[in-house]
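Structure below; questions to follow.
Not every chain of the complex is shown here; the ones you see sit where they belong.
For reference, chains read A, B, C and D in written order, and residue numbers begin at 1 within each chain.
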Amino acid sequence: MASTNGMLDADDAVILLIDHQSGLFNTVRDVPVPDLRNYVIAIAKTATLLNIPVITTASVPDGPNGPLIPEIHQHAPHAVYVPRTGQINTWDNPLFVDAIKKTGRKTLIIAGTLTSVCMAFPAVSAVREGYNVYCVVDASGNWSKLATDTTIARVTQAGAIPTDTFAIVAELMRTWNRPEGSRFAEILAEHVCPEYKCLMESYSKAQAVVKDGPETNLDKYK
Amino acid sequence: MASTNGMLDADDAVILLIDHQSGLFNTVRDVPVPDLRNYVIAIAKTATLLNIPVITTASVPDGPNGPLIPEIHQHAPHAVYVPRTGQINTWDNPLFVDAIKKTGRKTLIIAGTLTSVCMAFPAVSAVREGYNVYCVVDASGNWSKLATDTTIARVTQAGAIPTDTFAIVAELMRTWNRPEGSRFAEILAEHVCPEYKCLMESYSKAQAVVKDGPETNLDKYK
Amino acid sequence: MASTNGMLDADDAVILLIDHQSGLFNTVRDVPVPDLRNYVIAIAKTATLLNIPVITTASVPDGPNGPLIPEIHQHAPHAVYVPRTGQINTWDNPLFVDAIKKTGRKTLIIAGTLTSVCMAFPAVSAVREGYNVYCVVDASGNWSKLATDTTIARVTQAGAIPTDTFAIVAELMRTWNRPEGSRFAEILAEHVCPEYKCLMESYSKAQAVVKDGPETNLDKYK
Amino acid sequence: MASTNGMLDADDAVILLIDHQSGLFNTVRDVPVPDLRNYVIAIAKTATLLNIPVITTASVPDGPNGPLIPEIHQHAPHAVYVPRTGQINTWDNPLFVDAIKKTGRKTLIIAGTLTSVCMAFPAVSAVREGYNVYCVVDASGNWSKLATDTTIARVTQAGAIPTDTFAIVAELMRTWNRPEGSRFAEILAEHVCPEYKCLMESYSKAQAVVKDGPETNLDKYK
């Protein structure tokens, strides 16, 4: 697909958000939990903005793993939830794979808690079946940093492409020069890189000083 | 004041939020910037809930330091803003000290960006004039962790009490057994310790399973 | 008390274990959660071994904070549980303070989750009322390391003595030359410093080689 | 093997636990020693649960390296111990390789202390002879984190699959929907991710509140 210059094609993508559950979140130690929640929200909002199919699933959500975080289906109301009957690798669940197949798309963007299990296992399975797979490591959440180091090596070896939340949103939006440009800026500033919010506030203020004058007077020297 | 058991008295407290400006925030390296913003919001909301006076100020907000983050006055609409005319230690500004005196209160809760300057200087000055001073270190934000280590030692030596955002909110609320109890829980879960949000979600779900039954069926063994 | 050489007197001590609850544990980020659980167990077992009174309490255990971890009362069956009616500083609960007074002892060993709230607040209150207070920082558990740094400074400033689990167990046992010596070794090796277990295993093996001969033969050079 | 979706096949697996000795453990600096011990126990228990052959060996256990930690053979009583006569790479010991061959299996799960020697060397040798090799990095234990970073790259380059304890247990169990489901949950909560234990306790308590009522009464507002 020459036009993407080797980047992923948003029109061929399906987003798989696997086991982002409240209980599991409290076992995560490689990404701060509030950041993790925000990264998943950013991906959900991006999916909605670009009409990318989203498939969710949960591992035994009636037990201590807890419920899916509510923000996913709230911000991606088109997401399809596929219940599992115990399978750890969601690829072992034929209903889940069917849901992917129905989209007719061949590029999978996968995030899952825990990274080394819920993200890595279906990533390995999907590559094996010919899918083009992106693993969003920091939107996954793992039980230890060493396990994450190990998992980045494993999925890369298997042929999946390791990436991060900022990169996958940017790769999907492709250009700022589109009607949704400001919506993407909002997603990035609110949920991915809140340092950016400071930049926007300072920028507006600097321009307001030119347009509206300063708010304070330094008596002595001005 | 025997009734507080040595804790601060919310009815004697004034909150000073000093120089929480967008530009300065981007120089902070001891607390993640989004966390810092949330901690300040938590304090602003707590002030509103408990009718504690809030005084804000900014250092040269027309320049690169940038504007006060908007959330403070948004969540604490009763806050009073005192402009400065260049003084680094806000205690050197008579208008600021007057604003404190007007409240008639003697317990100061201080947070300021940068910690080792904007929080520490007025803390030292206020202790010297007989105030009971609390320094909220993680709602301040400093340019290096070593500078923060140094500043904790300095303000403690001077007689100010070092504390953190969770502790100051808890010290102000004093008991869960009050009408605003759930509002405080919300503040802590949204802005201070988002891991707590997961606990609340898991808690509700666990109870829903008892009340409404499980959402999934494991065919084989149930 | 000349005989203790400035150390605490186990016969004057009461142990206060405050809010070690499953939910709160999952918000702890300054001590690994499994270590924290073990440190609390070590203190409970030590209390039992030395007949030191233990008083426990919990903060809203019917809600998301979760139940007290079961190991405390399991390993310190003599512990007294004092329910709270919402007070954050357990010192605000007269029943709790009465329970301490009933013991007639004046040395308090306090651990509480979160450190900067549940450990620090009653520590400050108790010092103010003339108690000799030890704060076991690493058997407490806090929401951030920066908050712990701040809290060590705060309780030290207030006059409480900061300590750690290994030190408090050692300060209570005072000598290895007592009938319970091996029980203490077991507590330390199982729950406080598991590296020590390796030392004990290697020690036994080294001696077994002398007594029973080697288990392997290196054919070529022996 | 289509049915595993690219995951390992438990029925084809042999677990090799190499040189998990008390003395060597005290040289480990990339994984906390008590965690390492627990991870190895988790693998031993999993092996027993699934009837996977386990082969152990030790490097000069009569010397300072110390004895095998006793928990392996205790929790995997079917494990076969193969003494070595000095070889560092256990693959250089024909008896060890024979023990593997006797199982008729071709998938090796390897953990060994030190990671960069005792795990890495036989992993490289086994891949070369056509085995499907999984390296459990955090159940191995290495003398420095930099050495572990290096070793992950080395074994991945050689064609072995890097993984972690949680992932390998999950990959072996494959589904929660099996008679041993709760036994696996116990293994993970006790030995791999003790944060999970808190989730289970909080879950039970939340449901008990619905079924049995709250344990505490907040006088004023209830």
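The criterion applied here is as follows: a contact is a pair of C-beta atoms (placed from the backbone, for glycine too) under 8 Å apart; a residue touches a chain by one contact, two chains touch by 3 or more.
The structure presented is a predicted model; accordingly, all values stated were derived computationally and were not measured.
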**Prompt:** Beyond the 4 copies placed here, what is the full number of copies in the complex?
**Reply:** 8
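Simple rule for what comes next: only the chains that are shown with their structure count from here on.
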**Asked** Taking each chain's centre as its mean C-alpha position, how far apart are chain C and chain D in Å?
**Response** 31
**Item:** Rounded Å distance between chain A and chain C, as computed from the means of their C-alpha atoms
**Value:** 41
**Message:** Please output the residue numbers of chain B that touch at least 2 other chains, ranges allowed.
**Reply:** 176-178, 181, 195, 198-199, 202-203, 206, 209, 218-220
**Asked** In their complex, what parts of chain A are in touch with chain D?
**Response** 23, 26-27, 59-60, 63-66, 85-89, 91-92, 114, 116-117, 120-121, 124-125, 127-128, 143-144, 146-147, 149-151, 153-154, 156-158
**Complete:** Touching chain C in the complex, chain B uses residues 5-7, 30-31, 137-138, 148-149, 152-153, 156, 161-164, 166-167, 170-171, 173-178, 181, 192-193, 195-196, 198-200, 202-203
**Request:** Spell out the part of chain B that touches chain D in their complex, as residue ranges.
**Result:** 176-179, 181, 199, 202-203, 206-207, 209-211, 218-221
